[in-house]
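For reference, the structure I am asking about is given below.
Apart from one protein chain that is not included, each protein chain of the complex appears where it belongs.
The block that comes next holds subunit A.
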């Protein structure tokens, strides 16, 4: 898959060119100008944070928390090490945008992290990279070497007296390590399990030090904001939803891939960009923000715009921007069974409701999907889900429950039919 539409991050990136990711190409596109603007023009830390705040950049990892506000939580007066950490542990089914940032424009991320480090007074940063994209990890290491050699990393960067080092670390394929405190545990060399909060990472993060964790896309958006100004970024999207956003479109479309488009673009336009439905089939359902976002029926989606507020109003989440498109040949019971299996497999096992509940949900759905459903199973799923959601340390249990609730709500007839007749209403066709 590739990048099919470019916004603030991919503007001018020729994804077909073998060296587009290299430092020289990045600098030719105006890369590291933002860093120079800050360090050589001596832009104060507060101003950098204010600029990011004004841009309306919201966290691109899924929660949509305003990035500038998060940066301002870092204790300014704290003496000692502070860290900036990038979360490239992109494990959500349907999401593949951060991988492409590493593949095609890694220096945007590096520059964004250096700026973040400068703004928050950190001397070191880490990028934690998903274990399954090892080539991207290796290439990122090479990009880091380029940045070091060019003097963008290390001591006295660009003669400013600012020191910053950036390290890459790769995970081993645990979805839970995308949860920021599990990521920190894993980065420290421990088993990746979420920490109980409070304390939050801003006061007790990596190695117990104040830490800010942002998504890859968030960091990679920062150079644009500093170079071209918050206003221009904001204008690229819509109010409270600043900038363009990467959408990973997958499923039954003609041209799956990443689309970096202004927030607020109608879903119908995105679907069109993606070449429309494959084989002219009818749109049945869409998961608009990665596998843990509630599914929405196709007709509902066609009336929505792709931004945090609009999707949220319709009862789902923009999440990481992973748009999973399903056509009329999808058996929604089978689809949910696959998702439930994923959460059953990926629960860290720490909290009782999630450890036991994800397995229970999967086993019941698996039974229904195989014609062994029983009356009362849907109520049971609902009740088990209620006992899981909001009862655990992290949100994985909630993420496991959302699809169950939304699939059984919007497509209840398919579940009921299967339970009653022992065979599916829709004969599922794997693509």
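One rule holds for everything that comes next: contacts are C-beta pairs under 8 Å (C-beta built on N, C-alpha and C of every residue); 3 or more make two chains touch, one makes a residue touch a chain; residues count from 1.
Here is the rule we use: contacts and distances are computed from a predicted model.
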item	value
Protein name, per the UniProt record, of whichever chain is missing from view ("NADH-quinone oxidoreductase", "Regulator of SigK", "ABC transporter permease" or "Integral membrane protein")	"NADH-quinone oxidoreductase"
Residue among A:274, A:364, A:378 or A:399 touching the omitted chain	A:364
Omitted-chain contact residue, chosen from A:41, A:80 or A:198	A:198
Full-complex contact with the absent chain, from A:234, A:311, A:393 or A:419	A:393
Residue of A:25, A:311 or A:351 in touch with the missing chain, whole complex considered	A:351
Subunit A residues that touch the omitted chain in the full complex	174, 176, 191, 196, 198, 344-360, 363-364, 367, 374, 380, 383, 386-388, 390-393
